[in-house]
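A single protein chain has been omitted from the complex, and every remaining protein chain is retained in its original position.
Going in written order, the chains are labelled A and B, and every chain counts its residues from 1.
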Amino acid sequence: MAKFNLHPERFFDSNPEVRNLAGKIYRTTQDMPIISPHGHVDPWLFADNQPFPDPAELFLIPDHYLYRMLYSQGIRLQALGIPTRDGAAVETDRRKIWQTFAEHYYLFAGTPSRVWLNHEFAVVFGIEETLTADSAQRIYDHILEKLQTPDYLPRALFDRFNIEVLTTTDGAADTLEPHRLIRQSGWRGRVIPCFRPDAVINIHAGAWRGEIERLEKACGFGIDSFQHYIQALEQRRLFFRENGAVSTDQGIFSPYTHELSAREAEALFQKALQGTATEADAAAFTAHMVMEMARMSIEDGLVMQLHPGALRNHNQAVFDQFGADKGCDIPVMTEYTHNLRELLNKYGNDPRLTLVLFTLDESVYARELAPLAGHYPAVRLGASWWFHDSMEGMRRYRRMVTETAGFYNTVGFTDDTRAFPSIPARHDLSRRMDAEFLADLTARHIIDLDEAIALGRELAYGLAKKNYKL
Amino acid sequence: MAKFNLHPERFFDSNPEVRNLAGKIYRTTQDMPIISPHGHVDPWLFADNQPFPDPAELFLIPDHYLYRMLYSQGIRLQALGIPTRDGAAVETDRRKIWQTFAEHYYLFAGTPSRVWLNHEFAVVFGIEETLTADSAQRIYDHILEKLQTPDYLPRALFDRFNIEVLTTTDGAADTLEPHRLIRQSGWRGRVIPCFRPDAVINIHAGAWRGEIERLEKACGFGIDSFQHYIQALEQRRLFFRENGAVSTDQGIFSPYTHELSAREAEALFQKALQGTATEADAAAFTAHMVMEMARMSIEDGLVMQLHPGALRNHNQAVFDQFGADKGCDIPVMTEYTHNLRELLNKYGNDPRLTLVLFTLDESVYARELAPLAGHYPAVRLGASWWFHDSMEGMRRYRRMVTETAGFYNTVGFTDDTRAFPSIPARHDLSRRMDAEFLADLTARHIIDLDEAIALGRELAYGLAKKNYKL
Partner (left out) sequence: MAKFNLHPERFFDSNPEVRNLAGKIYRTTQDMPIISPHGHVDPWLFADNQPFPDPAELFLIPDHYLYRMLYSQGIRLQALGIPTRDGAAVETDRRKIWQTFAEHYYLFAGTPSRVWLNHEFAVVFGIEETLTADSAQRIYDHILEKLQTPDYLPRALFDRFNIEVLTTTDGAADTLEPHRLIRQSGWRGRVIPCFRPDAVINIHAGAWRGEIERLEKACGFGIDSFQHYIQALEQRRLFFRENGAVSTDQGIFSPYTHELSAREAEALFQKALQGTATEADAAAFTAHMVMEMARMSIEDGLVMQLHPGALRNHNQAVFDQFGADKGCDIPVMTEYTHNLRELLNKYGNDPRLTLVLFTLDESVYARELAPLAGHYPAVRLGASWWFHDSMEGMRRYRRMVTETAGFYNTVGFTDDTRAFPSIPARHDLSRRMDAEFLADLTARHIIDLDEAIALGRELAYGLAKKNYKL
């Protein structure tokens, strides 16, 4: 039986001086509480607090990081039990799905997915053998048994994971019912919403009209003008704040910002109501709404996040059969210097605004983002994101950002995950990589160990707490 | 006499743990057979099997990697014996050319060219002193003497190099005569063609009409319509397959793909026949022909390769005097996410297609190529190419690609060389750098040594064999 190789000093550079220093720094951060300021875990998990049904449902089916890799090597999504939009039959035998996954687990060598999964298997579930075709069913049984016990209910795991705050992502019209239920339950886990209005901002999307109707219901008044629309968003932001939210988020294609005149905004809004808005209209409307969101953040204090740069649903056939978020969002080159100029000129010097910028285009780290964050009081840099939430991605991020932006214009780690049990693994990797980066600076006599330890604790916990106003 | 410094653990990180592990991994791959699935060695070398004439002709004159560097420091190409298009006189004294090269060999410090040449001098020719102004003529004599012996004939070197397959690059109208002669000769070296139709696809090039006439001759029928043109290409692909080909290749400026209607395609083809096709016409025609090549690959099983992103013949004066491939092709920013979308939507989910993507723009590795390869079943990533076929280039490639695409969506090493004797040196460097990358993962306890060794053997040999269907 091949044993899991969870070495206590894993991921650190094997140069003895760096490894030794990294260990010292990491051991001061490894047990700090987790702040997860942005992610996609379903809040109903904690409202309902029901057992996870089985390993396939827990690990594989909600995680497009995993099945995209299997799909790239010729395994059909149907065979992995991914539900179809039209209800066409897919594999329902969870043990068979798990077996397929196990037989292809070797594909994940060298990827962060395996790093996280190994951590989950070993640390969260106490599994001692690696996942292979042979061990698959034993591991399935082991996990299934654990999942039936109270220690593996969502709230128990949340507590065991030492999560101080977990932020979910919620639509503008959402009722935040699970968040209310959590608060009323007496359980003290802090699960807070984040206001993400993409669905009511993208006026070119087919679903927009329906989303506006949901928004009308949520607000209790009709939305037949741009002015009412803005009022509705302001009211919903207030509602989110009352329900614990500290931040907003926008997942946009381009970070282009440009303010429209009142008349132009109204005209686009009326086109949208009539269902005649074009893709160009939607881009102009979004550029204006990013400006509006900044203005609102200055007024209500919610931290503003931007996640641009993914061409969503690149694979039309997969989208048609299985829907969104199926591992076929592909990044594009993203420009910030010109695109954000109008927003930053209007709001970037205002100390009341915190604008956290993310990117999928690493070429902008040193060229655009670090210089912007190293100048504008409002700008902070989010962690290395999505495809770059990895050992190498984190290393490139710190190396390309720190010298111009410093550490204090960054906001700590963001896991951005849908996979709840991967949260400790992801924060652990981040703390290790930051420890290694600081250890290298220490070994080079650029900072000293005391400072490295203090910085490590800021990166692991302090900066997230401060910048997200938690 | 300064001795060559071919240290057995050269190129490895000097961190003892990594170096030690890299050595262990490398020693399991160093003697594996060489698969060279794409390159530009002249097949007549092996059909004729005549001695190489002299060191200058063997090393310098066919290798634009070398003389571009000398040219950049003020040495005229005439002085290096590079033939002119109009036959204007150039240096013909090969010993003088060699002396000039030797005197400037210091310019190559830190470049892969010197790494390869030192390997060729030391390992292939058994030379024990470094190339300097002083040693130049002694080394010339040494090499010249070796070249007269049977052990240094092309086929003998091919066998000694332990080459299992060598792929050449051949035009759509080529007769593949040398490949036929090789097979008929009784020699068992496997030298196979690759179908590269660039010359008959670029309808804006002055030579296009003549290439179509060559194609007509090769096919035995007139090509006066787009339909006949497609028939001709399909017939030639079949001919290539019958002569051992397993792949096609396209060297294009942009990877833009877009299907034309039958009428549009015919109209462009007729413009081309009349000699009035514009540069924009050629771009549209190429975008359509990339689509067509994918369709044909699905039908006939040939692996499809794309090599985009070089602005060819940047230096007009050098092109006018000396022709193409003279070291003045300069890369440009290259976009894949948008450009390949139409092709991938139509063919990317088809398990019969293998599309190997190369790039000269490293900023797309992590941003576009790894996410595409980590999702689409048809997509594989070619090795780090041309300017990036180097120690640092290979390291950046693995570091930026692996975490999203894994190892199994890459296809092993491609030397892409015109310089036959450099093939073992190039594969050796690649095996060393892959060993180092895997050693680092092992030293960080991310994979274990057994897995690293298995992966090393896949990267050195297995993945090329499998993905190129050899």
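What we mean here is this: a residue touches a chain if its C-beta (ideal position, glycine included) is under 8 Å from a C-beta of that chain, and two chains touch if they have at least 3 such contacts.
On a predicted model such as this, the values are computed, not experimentally measured, just so you know.
Colleague: If I consider the whole complex, including the chain that's not displayed, which of B:Phe108, B:Phe240 or B:Phe285 touches that chain?
Modeller: B:Phe108
Colleague: Using the touch definition up top, pick the residue from A:Phe158, A:Phe269 or A:Tyr376 that touches the left-out chain.
Modeller: For the chain that is not drawn, the touching residue is A:Tyr376.
Colleague: Touching the hidden chain in the complete assembly: which of B:Met32, B:Ile330 or B:Leu470 does that?
Modeller: Per the contact definition at the top, the residue touching the missing chain is B:Ile330.
Colleague: Since one chain isn't shown, list which residues of chain B touch it in the complete complex.
Modeller: Touch with the absent chain occurs at residues 5-7, 9-15, 68-69, 71-74, 106-112, 115, 311, 314-318, 327-333, 360-363, 387-388, 390-393.
Colleague: Considering the entire assembly, which residues of chain A contact the chain that has been omitted?
Modeller: Listed in rising order, the touching residues are 15, 17-18, 335, 337-338, 341, 344-345, 348-349, 351, 363, 366-368, 370-377, 379, 399-400, 402-409, 440-441, 443-448, 451, 455.
Please note the rule applied: only the chains that are shown with their structure count from here on.
Colleague: Starting from the mean Cα coordinates of chain A and chain B, work out the distance between those two points in Å.
Modeller: 40
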